[in-house]
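Here the complex is missing a single protein chain, while all its other protein chains stay put.
This part shows subunit A:
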Amino acid sequence: MTIKWLLHWQPNAGTTVNTQIHTEITQCVESINGVKGGRWKATFSYYRPIQRDQTMALPFECSRDLMGISLQEQPNKLYFVIRSQRIVLEADSMIQMIMDKLQSYRARGSVTFEGYQYQFGDFQLRVGKVIPNSQDNLRGIVLEVEYLPISSLDKSRQIMEEFLDVWQETVSKRSLPGHFMHIDPNFVEYGLSDHYTSQHTAIQYVVVMGQLLVAAKN
């Protein structure tokens, strides 16, 4: 599978993200001759365990921070991550139905990442807005950078870092109040290997969501 790095927009202290910034970033991509492609979308959901008996405490092994991610590149799969225990799981999308029938977990809220994708040589860029499903306002901006030729995290690290430098330089020319950040999750802790998979992508989304929540609280 191709390598992906997920970046999120970190607004400067005291400012918030807005559609204007999103437009500027899109123009940035177009200015480096990125060829516009189709739409892309990823969905992120929080799951809460269903308690039949409200008076009793939840069983110990029930996780409170179960998160589910569905990705466009794998339409039949659903990815679950329990961040506190460093667990990632790839499941068939039928699992939703199973969870409903078992009355174990239910999705309590979800967030959509969506936007357009751009082809730039051997790179593919996806600029996305982060929109909670219950509301309509923009909560964040993400950029997914994909390098197509190889799938080794190790071998691609330098290329991605250099691309990031080039990208940051391009964006900084626009003097926007903020910058893109990349957090490198420790994939080894999740039991994943050097060969990149959709599970790696799922973990990156979870990490980014965590950052966006922190930013929203401040």
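Just so we're on the same page, contacts are C-beta pairs under 8 Å (C-beta built on N, C-alpha and C of every residue); 3 or more make two chains touch, one makes a residue touch a chain; residues count from 1.
We adopt the following convention: contacts and distances are computed from a predicted model.
Student: Please identify the absent chain by the protein name in its UniProt record; candidates are "Mediator of RNA polymerase II transcription subunit 27", "Cysteine dioxygenase", "Serine palmitoyltransferase 2" or "Somatolactin".
Tutor: UniProt protein name of the non-displayed chain: "Mediator of RNA polymerase II transcription subunit 27".
Student: Check each of A:15, A:85 or A:152 against the chain that is not shown and name the one that touches it.
Tutor: Residue touching the chain left out of view: A:152.
Student: Counting contacts across the full complex, list the positions on subunit A that touch the omitted chain.
Tutor: On the subunit A side, contact with the omitted chain comes from 1-2, 33, 120-123, 148-152, 154-156, 158-159, 162-163, 166, 194-195.
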